[in-house]
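Here is the structure we will look at, set down as structure tokens.
For this depiction, one protein chain was excluded, whereas all remaining protein chains were kept in their positions.
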Amino acid sequence: MTSLDTDLSPAEPPRLVVFWRRYRRNRAALLGLVIFVIVVLMALTAGLVDPGDPLRRAGDPLTPPFVDWATPLGTDQLGRDVLSGVFYGARISLLIGVVATLVAIAIGVVIGALAGYFGGWVDDVLMRVTEAFQTIPNFVLLLTLVAILGSKIEWITLAIGIVSWTAPARMVRAEFMSLRGREFVDAARNLGVSNTAIIFKEILPNALPPIVVYASVIMALSILLESALAFLALGDPNYASWGNMIGQGRAVLRSAPYCAVIPGIAIVLTVLSFSLLGEGLNDALNPRQKKQ
Amino acid sequence: MTDTPPILQIRDLKIALPKGADRPFALEGLDLTIEPGEIVCLVGESGSGKSLCAGAIMRLLPEPHVHVAGGAIRFMGEELLGKTETEMRAIRGEDIAMIFQEPMTALNPQKTVGWQLDEVLRLHTRMTRAERKARAIEMLERVHIPDPASAYNAYPHQISGGQRQRVVIAMALLLSPKLIIADEPTTALDVTTQLQILKLIRELQEQEGAGVLFITHDFGVVAEIADKVAVLCKGEMVEQGPAAEVLNNPQHAYTRALIGAVPALTPPPVKPVTQAPVVLKGIGLKKTFAARGGLLSGKRKAVVAVKDLTFQLHRGETLGVVGESGSGKTTVSRIVTRLLECDAGKVELDGKDLLACSPRELRAMRKYIQMVFQDPMASLNPRKRVVDLIAQGPIVHGADPDKARADARKLLELVELSPAAATRFPHEFSGGQRQRIGIARALALEPKVIVADEPVSALDVSVQAQVLKLLADLRDRLNLSLLFVTHDLRVAAQLCDRIIVMQKGEIVESGLTAEVFANPQHAYTQNLLSSIPGRDWTPPSFRTDAA
Amino acid sequence: MKLPLPPILIYALRRVVQAVPVIILIMIGTFLLLKLAPGDTVDALVGDMGGADAAFIARLRAEYGLDQPIWVQLWRYMAKLATFDFGWSFVYEQPVSTVLLDRLGTTLMLMATSLSIAFTAGVVLGAIAARRVYSATDNIISILGLVFYATPSFFLSLMMMYLFSVKLGWLPVGGIKTIAGFYTGWDHVIDVAKHLIMPTAALSLIYLSFYLRLMRASVLEVADLDYVRTARAKGAGETRLMIHHIMRNALLPVVTLLGLQFSTVLGGSVVVETIFTLPGLGQLAYQSVVQRDMNTLMGIIFLCALIVVVVNFLTDLLYARLDSRIELA
Partner (left out) sequence: EDVQKGGTAVIHMISEQRILNPALRASTGVYNITGKIMEPLIDKSYDGYVPVLATEWSSSDDGLHITLKLRDGVNWHDGKPFTCDDVAFSAIELWKKLLNYSSALQANLETVDCPDPHTAVFNYSKPMPMELFLAAMPDLGHPVPKHLYEGTDILKNKYNTAPVGTGPFKFVEYERGQYVMAVKNEDYWREGYPYLDRIVWRFIKDKSAAAAALEAGEVQESGFIGVSMADVERLSKDDRFDVGTKGYENNVAHSTVEFNHRNPILADLKVRQAMYHGLDIDYAIKTIMRGYAKPGRGPIPTAGGANYTDDVPTYAYDPELAKKMLDEAGYPVKEDGYRFHLRHRPAPWGEYTQLWAEYYAQAMKEIGIDVEILTNDAPGFLNGVYRDHDFDTANGWHQFRSDPAVSTMVWLRSGQPEGTPWTNQFGWKDEEMDKMIDEAASELDPAKRAEMYHAIQRREMEELPVIFAIEHPFISVTSKKLHNHHNTPRWNSSSWYDLWIEQ
């Protein structure tokens, strides 16, 4: 006789292990992870490894790379060390990316969750607001915010977050709309769980995976937005960000291309790593596409 | 060679699964023969490899990770496995046709029915446009679609589920294939429609003399249609033989267990429940879903889901709510638990009107009326551990978290799950186990009434039997009152003391289960009962019952 | 519906009615936002002039109504807007409508061409990548798409300019036409097209990757659906599957993105227009912010809102055309 199915199938490995196994399958995502880890390490070690302050004069202006070992990647127009700039830039760019993303996602989650969960007029109102934000070209809004707030790095980051929340809000709303009809939500309501708890403890954790994936997109866009601001000379010159370095290096693009190209490559690689990371996360978190 | 070769001959078929799957081979050593004019049923529980077998014949496995690892598939004496993709394309649709399970998704939503029928003809024949259209409409007529000409121009979403399945069948039969593979073609349909479709397949197959490989997990359907039966268990064929033989005198233990789990159509003995006090009363319930469609969601007419429904549930009683899809069963269960606000009426729980409660009172009242949901996976939050899932209710209602968790572990025992289950996540369980967790969660609050909406319809027969038995046990032991919603009359017959039969939001008949089954009054009920597949076959009972 | 109007008109009307509150919200929001910024047009003008004396500045301010309280200014503006009067641009010394109309053509041309190129190429490449999923072709397409997406647009633009204009001399460095060329007829069209090649390429390369990735994912998803399997079982070949069964369904989310992305592209074109000296709305918007040219900026935002409404309406139509399940009403 087949026995009752009271005996359990062998315990599954912890989620993290499963996650990692799925993630690992995507080779490009692995590459993304490697680059990402390198960037994070650069950010962490910026103070230790390198000749210190990236804003100080470190040598003769416009020393090309690989000429002077004190400034291995050369110096910029004001004699500042490019290598040190790249390391510190990793810190600033990551910080901008992470914080702006958190801001965008926090706003997006709240608005999307309320709209998606309650529907009706709440949804109508919030969606009108979202549409309004989406209608104004985000870069123009960003320029306006920066004009208002000034180019301090905190404000730039906040402004980038503020112009980026609409997409996550829409995603969260869509997720909530589909999840709120799911039986486990009914089950929780049936147990007498309050709306707030249902939104944040029952639905949100289940709505997060696509948001986490999208976070990598916002992160990438944040870095690109910051660099575009710096290009228009609206970056914060008190910090060596990659955007600032390109923004200034562009003036010497023809005579000393490395000044812009090196941080440019850093941006491209970092943004690339975020995107690849996002794809890996997508494969690992949304196993809907169980190909391979 | 005088006699024709069998239409399909499968020898020692082996299908490999990718690494990390629960078993290395989805199918191992399958032998199967289909003669012309024969309907062979392939039965087995979910995951036994039925669909992959069909896929292998069509050469449509998701290669390379799932692939044929050995054996032979001979069609009309010709080996299929060695054929090129181009050769296979010529065979597919013309010589071997397939009918899929989900009529909702098997048709391209963006193309008209006519276009999709036409495509088969365009691919395999040199008919002119007019000829093709004539042929397609003729085929639609043969599958008894009302007004074939207009159906020809309709998009799939514009016709009903049953009609869609007919279209899929028409598409399969368009070129009079020699072999038809039907993969659970009726599972998603109402019993009445199911019977019509089964009859249709039988009728057409007799006319065309084709061989049919019919995949199903429902022994009722097998009894209805099969000439021969093959039983699959975890990729292995455990038994094969003429239908009557296998159904009434199964040899293999697994087959016996399966057949033993099919609920008989014999209602339980009458209990004197009507004398017990009424715990739940629905009075004059009404619900109309407004016509409001979203901007882009297309027009929808207002639907009257429930109109003027009144019922009573006594203590310790099981009241079944049966009816076809869309008759309003789920709506009733959701109104009663106030997951859905209704338009009018009262739901009295121990004399107190649940529908009039303020949100605060309601949350307190929820304790007394709990629910078991249809889909055991969807109803458990995938990010919570089992123990937290079960303890959540008591904690919300103010119990001490530690004590609630300890109680939850005890409940696991009650629903016959090992205590080791407590710290796991829902996805680590089988369907039946998940439904037990759902039941444990409902019980945790020690409710007076449990509302169960199709709690077993997503489960395999054997598992279904176990869950039903557990529910019956608990009901008797805890003296629970059960409002049991189901579309499966066999299940209703087995469990319910009384039933109400719903059609289009209204009760057309109600009474003691035995009486309704023995002597249905309303035409709708009569039709429903006579559509139960294999109603003339009584599954033999075995001493060594699996449950 | 008792109205004798065709459903499409009713639908359009409803969209317009729905858009009105959003547009009002946007206009008020933008107005107040810009008022929060330090300084006003007069400051910017004086900055541009290289200075002026105090009386001059005060007179200018009174002239422009900037000495009024904000609410009065807002009310005046909104009242004028209600009659579709965009007001006067103090920076350009022209009616805002003239300023906008001058630029609209260029911007629409730039956006329409680059979005359609991005869309078409993205869809085709995405479909190819999905059909050869995990192959070398897929990897090359995906990585190239990502690299273009990850490259800051100004970087890409400058590199292109140096390569194609300075080094190779094939294309003009910027502007919308050869100024002293006085071309007419076809020559003019070709001349303008030449000027638009690089900016269009720069913009479309960036947005291409969005469509590419979405299309790839979408095709992968649709290819797994039951009806594709049904079509296979009918004996349909891969090409046929792709064209008749997968594409149309896979396009749906991509079309949605197209509608959503229109205003983003306008923002993205700020940088590209600046580099290629294209007199478009993106650059104008940036200048208006920097110069606190309230009326012009408001005009742009209004126009942008209108364009977005129209584009969304068109994508809805396209969507309804692609998706038989949807009936507009």
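Letters are used for the chains, namely A, B and C, taken in the order the chains are written, and counting of residues starts over at 1 for each.
Throughout what follows, contacts are C-beta pairs under 8 Å (C-beta built on N, C-alpha and C of every residue); 3 or more make two chains touch, one makes a residue touch a chain.
On a predicted model such as this, the values are computed, not experimentally measured, just so you know.
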Touch partners, limited to displayed chains, of the chain removed from view: A, C
Residue of C:16, C:46 or C:78 in touch with the missing chain, whole complex considered: C:46
Residue, one of C:10, C:57 or C:306, that touches the chain absent here: C:57
Touch residues of subunit C, complete complex, unshown partner: 37-41, 43-44, 46-57, 63, 91-94, 99, 102-103, 158, 161-162, 165-166, 169, 172-176, 179-180, 274-277, 279, 283-284, 289-292
Where the unshown chain meets subunit A, residue by residue: 53, 55-57, 61, 77-80, 147, 150-152, 233-238, 248, 250-256
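As a working rule, only the chains that are shown with their structure count from here on.
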Chain-level touch network, classified as line, ring, star, complete or other: complete
A-C compared against B-C, more contacting pairs: A-C
Centre distance in Å when subunit A and subunit B are each reduced to the mean of their C-alpha atoms: 44
Centre distance in Å when subunit B and subunit C are each reduced to the mean of their C-alpha atoms: 49
Interface hub residues of subunit A, defined as touching at least two other chains: 292
Overlap residues in subunit C, where contacts from two or more other chains coincide: none
Subunit B to subunit C touching residues, read off their complex: 58, 60, 89-94, 97-98, 100, 102, 105-112, 119-120, 123-124, 155, 157, 168, 171, 295-299
Subunit A - residues contacting subunit B, complex: 1-2, 4-9, 11-12, 15, 182-184, 186-194, 202, 205-206, 292
List of subunit A residues in touch with subunit C within their complex: 28, 128-129, 131-132, 134-145, 147-148, 220, 224, 227-228, 231-232, 243, 246, 250, 253-254, 260, 264, 267-272, 275-276, 288-289, 291-292
